[in-house]
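One protein chain is absent from this view; the other protein chains keep their places.
The first chain written gets the first letter, and so on, giving A and B; residue counts start at 1 in each chain.
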Amino acid sequence: MSNTDLEIIVEDPTAPEDDSPSVVSTRTVEIIASLVLLALAIVLGFDNWRTGIAWDSTGPQPGYFPFYLSVILGGASLYGLITTFFARSGSSDTFVTRAQLRRVALVFVPTALFCLATQFLGIYVASFVLIAGFMRMVGKIALWKSLLTAFVFTAIMFVTFDVAFDVIMPKGPIESALGR
Amino acid sequence: MEAFGLLMHGFAVLMTWKIISLMVVGLVLGIFVGVLPGLGGPNGVAILLPLTFTMDPTSAIVMLSCIYWGALFGGAITSILFNIPGEAWSVATTFDGYPMAQQGKAAEALTAAFTSSFIGSLVAVMLITFLAPMISSFALKFGPPEFFAVYLLTFCSFVGLGREAKHKTVISMALGLLIAGIGMDTVSGNLRMTFGSDNLLRGINFLVAVIGLFGISEILLTMEERLALRGHAAKISLRTVLKVWMDLPKYWVTLLRSSVIGCWLGITPGGAIAASFMGYNLAKRFSKDPESFGKGRIEGVFAPETAAHASGTAALLPMLALGIPGSGTAAILLGGLMVWGLNPGPLLFVEHKDFVWGLIASMYLGNVVGLVIVLTTVPVFASILRVPFAAVAPMIVVSCAIGAYAIQNAMFDIWLMLGFGVVGYVFKKIGIPLAPFTLALVLGSRAEDAFRLAMIGSGGSVGVFWSNGLVGTITTLAITLLFWPLIDRAFTAVARIWRPTPVTT
Partner (left out) sequence: MSKSIRATAALAAVFASAPILSLATSPATAWEPTKPVEIVVAAGAGGASDQMARMMQAAIQKNNLMKAPVVVSLKGGASGAEALIYMKSSEGDANKVLIAYSLIYMLPLSAKIPFNWRDLTPVSVVAMDQFVLWDNAGGAKTVKEFIAAAKAASSPFKMGGTGSKREDHVLTVFMEKQTGAKFSYLPYKSGGEAATQLVGNHTEANVNNPSENLEVWRAGQVRALCVFDKERIAYKTKVTETQSWNDIPTCKEEGLDVQYLMLRAMFLPGKVTPEQQAFYVDLFEKVTKTAEYKDYMEKQALKPIFLKGPEMLKFLEEDDALNKSLMTEAGFVAK
């Protein structure tokens, strides 16, 4: 039966162009990631060495396992770093193109701002702003639809978590003003 | 046949309209929280727990366990249609489920997932029904060395399997283990890797990490690609269902193996996550055609789902019999039991027969009702796809944030979630596998604690891991699995010398 399944591909007018220039190559990102992991391994390794890495009468000390794990992590990162560095071919693929990066930022930046807003305005106000703003600005959906959807979704969340089940969520000045 | 009579009594307790309707409500809520990434089983059950405080214990546990079954079923929907595991134990389901959906076989994949969930749970429930007393004494055999051996087995069954470069698997696992070690070390009572931060003191919760790694990073990746959710709507017709069911007997070995792994890991608190990976990996390892896994093979859906559900169900047994929760969700149910004035322990089976057998009977009924509900409502849940991505994306972000926050009521966790989202995005793009990372996060500190307690108990002798038949067998099995590729090669080489045709195992 061919109609049991229909693939949904929602059309995307702002799809990233295929010929967009590369911002950074996979090779570069792999090198950076390896360096970050190596640095992390060194920091954690040092901290665990300070905690104690010996094997005393009652088995290993608290730093024992994490220390050797840091060594393994460092070793594997170093290996990755060296092989990527000396690899001649195959690693110059594009990690992200400019158009893709723009689109990722389009989600990431609002998400980060949402986290920040949650801290100050509480999660419900921040959710409303995020959903309405995102639908309007990124999705180009009609303003009234955006506001309505955001309001309904936030209200459902509020009623479910705050009113019905007393789950404590971060709240801000608006909720306090309303006495919740 | 005492158990049978008690079970029948249990069914009689349940056969009221009130309980049946609570069951349906619980299942639908459960599927809903299972579908939403970042809510998931433990969160969903935790959030809905207060709903049941005013009910009598039997109705309450029926509703809660139905939420649990619903979440187990629901996790599969997003894994297959969206490639977003709604639950950590659904991660392995995405390996073949999503490729199947891409090939236009979403309905088959979903039917396979639901059916195998059903089979897995059913096997575990039957096990609970008839082996309850025996299993509670078996669980008592597990001391620190045994626990460590089980964790070792889980890790070993993992290493050397991925298609990714080996050093990347090592990076992923080591990083996960390190992160799991952050905070207070229970064995010594010392803090480590906290760098004086209050927020790191409590350690990094694995659910927060999972929400970030899978939920947030998926949104970033989806956005980057051509549009939006490249998902698949599935309408399950009776014909598809029957077709998949007709094929079932062909996979009886996989189903049986996964059920056994699941029951076993559920009872020994290895958890559903470990079970789903182990089920998948073993199905692949013993397959005649391991290359086809990960490319949309129905067996790759059967194996992890059966194991995850068998384990999720079996996890309730040590909780009831011993008061040791076998999983995160079981831990929350345990909290519920105490609210209703029931003390889990060996005596629960003696003193609260109505309750225990009501619960066991509800496992049977809940699974049957659940199977019917999921098979008929998939189009409803899948219709989330028709909503524009620009509306779905921020809602998923909000659900993830609520989920991350609700676990520990910590604002810091929302930031962690965001950080893990970026890590997940980068790792996925440079080919560092996330599954070993997740596994290490969940089991890392438990494995370390078990190892160190075993060392204290044995006075520092590693021989303790071969000190009795049970622990020795598991440890040896673990090490065999670790070196399986080498052993396998040696066998093949030997076989080639003796016979020109290769021996298949």
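A few points about this structure:
The rule we apply is simple: contacts are C-beta pairs under 8 Å (C-beta built on N, C-alpha and C of every residue); 3 or more make two chains touch, one makes a residue touch a chain.
What you see is a predicted model; the values in this text were computed from it and never measured.
Considering the full assembly, B:188 is the residue among B:103, B:188 or B:476 that touches the omitted chain. Of the candidate positions B:57, B:120 or B:215, contact with the hidden chain is made by B:57. Set against the missing chain, the residues B:144, B:176, B:370 or B:444 yield one that touches it, B:144. Think of the hidden chain as still there; on chain B it touches residues 50, 53-57, 139-144, 183-191, 198, 201-203, 205, 322-325, 331-332, 334-335, 338-347, 351-354, 408-409, 449, 453, 456-459.
Annotation for chain A: contacts to the undisplayed chain at residues 58, 166-168, 179-180.
Throughout what follows, only the chains that are shown with their structure count from here on.
Our note on geometry: chain A versus chain B, Cα centroid distance of 23 Å, whole angstroms.
In the complex of the two chains, the chain B residues touching chain A come out as 47-48, 50-51, 104-107, 165, 167-168, 170-171, 174-175, 177-178, 181, 185, 187-188, 190, 192-193, 195, 216, 219-220, 223-224, 226-237, 239-240, 385-386, 388-391, 393-395, 397-398, 401-402, 405-406, 409, 411, 414-415, 418, 421-422, 425-426, 429-430, 432, 448, 451-452, 454-456, 459-460. On the side of chain A, the complex with chain B involves touching residues 1, 3-12, 15-16, 26, 29-30, 33, 37, 40, 44, 47-48, 51, 55, 57-63, 65-66, 69-70, 72-73, 76-77, 79-80, 83, 95-96, 100, 103-104, 106-108, 110-112, 114-115, 118-119, 123, 127, 130-131, 134-135, 138-141, 149, 153-154, 157, 160-161, 164-170.
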